[in-house]
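Note that this complex is displayed minus one protein chain, with the remaining chains in position.
In this document, chain identifiers A, B and C correspond to the written order of the chains, with residue numbering beginning at 1 in each.
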């Protein structure tokens, strides 16, 4: 595997296990002292959704497409913004309220590109990556509906 | 101390010691399952500045004003954006390349407010909080010059 | 001159759609004749009626990926392609 391929292989991960934000940031920075800015986003399970209590949240995905789709988003972020590293970790399976769902971390020389790339990846992930949430509530299980605001957020980056 | 005062007292810290991003996020979230989004920014010491190598970076501040200034920025972020918690940790003293300088972490129900508030705090901190950087380089020590791009970034939030 | 054999695609149903259709996927032979497109797949399934017509009908948001890449109605599909049907995504 070429060094480039090794780099890219570490960009995205889909896993049932939890992740450690500090460890992920440290691995992404890897002692690179060109880095001046690290922007990070963590999505977490809320205990209320559309007014109903949430007992568990189950994340289904499309194995085979998921990593490719996330990698395509990361590649596009690297093309658009002046960043050194981008890392996406997305969990699947059954989660509880307050659990971590997704991590996006970006390193750059400057904060503007780090913030932009981090937000870009989240906005695209929300509309392009094949994950689906199913909530268990006191009223029964239900699939989470996609939100128009997520489409609008991704649309803002079109050009 | 009232609960509110205790909350606010934890919003900002100025310290020589390093910080642990994961521990700061965990303390800020404090098991609050209303939180769905955590946006974090970490600024780090770059080993090159204006083309010269940087051996150490010394951060001076204005004791007495620093915490007040950071708290005012945090209060304004809480006023403008729909967020639950905001935390700022800024280091002072002598740092080495790759060291962490500053942490801004924000929790919210949704990612838009978390990203906006985090970026707002950084943009204002860069122009309003009384910190100054002095670099030790092979050509001698020099004070870092303020950047017009930082003024422009803060200006974007005026209204 | 004989007709060419029909294009057969592998269908994958995901999330709410998998539950509503009661199936995780199947092989589907597309009607011979016109070039096969994503729209051909959807029309063929809708023609079955029942849950297929209801879930893939007008006003229902269905996303399609061909060989793991998001696809549009007029994108071509070919022999052996993996065609996934699913609701709008809700991860992150």
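Simple rule for what comes next: a residue touches a chain if its C-beta (ideal position, glycine included) is under 8 Å from a C-beta of that chain, and two chains touch if they have at least 3 such contacts.
Predicted model only: the values in this text are computed from it and were never measured.
Participant: The complex has one chain that is not drawn here; which of the drawn chains does it touch?
Facilitator: B
Participant: Which subunit B residues touch the hidden chain?
Facilitator: 43, 59-62, 64-65, 68-69, 90, 101-102, 122, 125-134, 143-146
Going forward, only the chains that are shown with their structure count from here on.
Participant: Moving only between chains that touch, what is the shortest number of steps from subunit B to subunit C?
Facilitator: The fewest steps needed to get from subunit B to subunit C is 2.
Participant: Between subunit B and subunit C, what is the gap in Å from one C-alpha centre to the other?
Facilitator: Centres of subunit B and subunit C (C-alpha means) sit 50 Å apart.
Participant: Averaging only over C-alpha atoms, locate the centres of subunit A and subunit B and give their separation in whole Å.
Facilitator: From the centre of subunit A to the centre of subunit B is 23 Å.
Participant: Could you state the distance in Å from the CA-based centre of subunit A to that of subunit C?
Facilitator: About 28 Å separates the centre of subunit A from that of subunit C.
Participant: Taking each residue of subunit B in turn, which ones touch at least two of the other chains?
Facilitator: Correct list: 111.
Participant: By the touch rule stated above, which residues of subunit C touch at least two different other chains?
Facilitator: Counting only residues that touch two or more other chains, subunit C contributes 92.
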